[in-house]
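With one protein chain removed, the remaining protein chains of the complex are shown where they sit.
== chain A ==
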């Protein structure tokens, strides 16, 4: 293509990048230095490093870690089984379909399932534990989040397992490794990139989703995302909200750097 037409393609796209990628980041940075009265101040950052926000950040990370861990523990075996099925692409599609249903509807379903008279409590009653308050606890928050994130974790792991050359597994077995050893020393290390991609896909949203905490956990759990929403839409303290947003962005960059997977393949399918 000639120079002229190339420039024409660039115009709307670069305009989009400037307005919706670069400008918002700069504005968030700018607002993070703004006090409630609109003056330039570092007080937001001072606040952030005070005990309240520090604890909030720690607990948010802790919950995100738990959610990622449980999601991984459930998803890896699922992906492993899936790759061994005969019509694996169809089964995979069936696993993915629930993730296309509006997240809010699924979260809403748990209002009923975990409710006082819901099936979960009925089950606890049957096995003799008796009904307990499940909604508005941190347990329900982790439980529902894991449910929501499972498909996002399965997909990259499935792709990694699917690409794994079965000859490696056969060789390992031929050389006398037990199936556990084969898994630990061959299968898992060779699919670690899928695991990293999955963890990244789960951890960042787990830090930032606020509707699950609001609907399921009441005010028992406050994540970084909940705090940002609170500051922007409830207390109208955009400065403080932006400061937390800046730290969430920094956390995101660190996580992406750690998981070393900057290519968010199309395989991720859908964002959370």
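Quick note on the criterion: a contact is a pair of C-beta atoms (placed from the backbone, for glycine too) under 8 Å apart; a residue touches a chain by one contact, two chains touch by 3 or more; residues count from 1.
Keep in mind that, in the parts below, contacts and distances are computed from a predicted model.
With the options "Spermidine/putrescine ABC transporter permease PotC", "SufE family protein", "Na+/proline symporter" or "ATP-binding protein" in hand, the undepicted chain maps to the protein name "Spermidine/putrescine ABC transporter permease PotC" (source: UniProt). Set against the missing chain, the residues A:58, A:93, A:129 or A:171 yield one that touches it, A:93. Of the candidate positions A:25, A:58 or A:254, contact with the hidden chain is made by A:25. The missing chain lies against chain A, touching residues 1-2, 4-6, 9-14, 16-17, 19-25, 27-28, 31, 74, 77-78, 80-82, 84-85, 91, 93-95, 97-98, 100-113, 115, 117-119, 122, 147, 150-151, 204-205, 207-211, 214-215, 224-225, 228-229, 232-233, 238, 241-242, 245, 248-249, 252, 256, 262, 264, 266, 270-272.
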